[in-house]
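Excluded from the complex is one protein chain; the other protein chains are retained at their positions.
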Amino acid sequence: MKLLYFAWLRSKLGKAGEELNPPADVATVAQLLDWLETVSPAHKAALADRRAVRVAVNQDYAAPDHPVRPGDEIALFPPVTGG
Amino acid sequence: MKLLYFAWLRSKLGKAGEELNPPADVATVAQLLDWLETVSPAHKAALADRRAVRVAVNQDYAAPDHPVRPGDEIALFPPVTGG
Amino acid sequence: MIRLQREDFDVGAELDRLTAGRTDIGGLASFVGLVRARTEAGALTAMTLEHYPGMTEKRLAEIAAEAARRWPLADTLIVHRYGRLSPGERIVLVATASSHRQAALESCQFLIDWLKTQAPFWKLEETAAGSQWVAARVTDDRAAERWRKP
Partner (left out) sequence: MIRLQREDFDVGAELDRLTAGRTDIGGLASFVGLVRARTEAGALTAMTLEHYPGMTEKRLAEIAAEAARRWPLADTLIVHRYGRLSPGERIVLVATASSHRQAALESCQFLIDWLKTQAPFWKLEETAAGSQWVAARVTDDRAAERWRKP
């Protein structure tokens, strides 16, 4: 599974992305975030305020119950501030 | 009194304006239009549909009861269609 | 700034002038009106825009001043042409600059809506069938009406 991080999530994690293989029972966006918090203290800190984290699955905005699968591109980022 | 005509009012009257001296009892826009109808058959025809005629006194839109005075610049034209 | 002219205008140059050297403008909204070949009268060969010299400048300045009272504007520009124009030619440019985008967008819409119903311009359309003065549109009045204060 390809993880991408943007804006302050990238800064806090110290990387723009990583390849991770969550266990098979991680089936939704919410479960993925729960699992990510266990990966490292930096992940736990970056995801502490869950309301400030938006998720896209394969480049589409995704709700917490959206399914995630092994080949997916999952991006984590704060609410957008463009334009 | 300086009269100016625009758009189809100019076409119908065959002139862009004229200098006229209405009698002293012509004191409002409405009275001026009534008097103008008596000036010539062309004036009468041009002013036949009073709802289609707008008036400006000294370059400000003016209602029928707006006063008119000897030195004024009075413009007659159809509703505007610019922009 | 208000300008009435026969000649065409350079939209890019006009807009660049509004923001050049400034760092307080967050949004620049603009509208360009052009002559369409197809109108209700049929296929247009040309259009002549008549105006009331003197009153036109006065009304446009009043409309721009009203926009400046309603929104925090850094600058306002209205360039309006008159005379004979062909299909595809530019007629009018309205541009508003503000620190905030909503102020720029709303005031630009306000200016063009009011200009359509308040500024003394009249369109004479030429088609194969002859020339005809355009009648005022009720939809233009309605668009302007939105901005009237109670």
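So that you can tell them apart, the chains are marked A, B and C in the order they are listed, and the count of residues begins at 1 in each.
Here is the rule we go by: a residue touches a chain if its C-beta (ideal position, glycine included) is under 8 Å from a C-beta of that chain, and two chains touch if they have at least 3 such contacts.
On a predicted model such as this, the values are computed, not experimentally measured, just so you know.
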Exercise for review: For the chain that's been dropped from view, list the shown partners it touches.
Suggested key: A, C
Check your understanding: Of the residues C:M1, C:I25, C:A41 or C:A68, which one touches the chain left out of the display?
Key -> C:I25
**Study point:** Of C:L49, C:L73, C:I112 or C:V134, the one touching the omitted chain in the full complex
**Key:** C:I112
Revision key, fill the gap. Omitted-chain footprint on chain A covers residues 4, 6-8, 11, 56, 59-60, 75, 77-83
Exercise for review: Could you list which residues of chain C touch the chain missing from the display?
Suggested key: 10-13, 15-16, 19, 21-38, 87-88, 99, 101-102, 104-105, 108-109, 112, 139, 143
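By definition in this document, only the chains that are shown with their structure count from here on.
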Study note, to complete from the structure: Taking each chain's mean CA coordinate, chain B and chain C are separated, in whole Å, by 26
Exercise for review: Express in whole angstrom the distance between the two chain centres, defined as the mean CA positions of chain A and chain B.
Suggested key: 73
Study note, to complete from the structure: CA centroids of chain A and chain C: separation to the nearest Å works out as 48
Study note, to complete from the structure: Note: chain B residues in touch with at least two other chains are none
Check your understanding: Residue numbers in chain C touching 2 or more other chains?
Key -> none
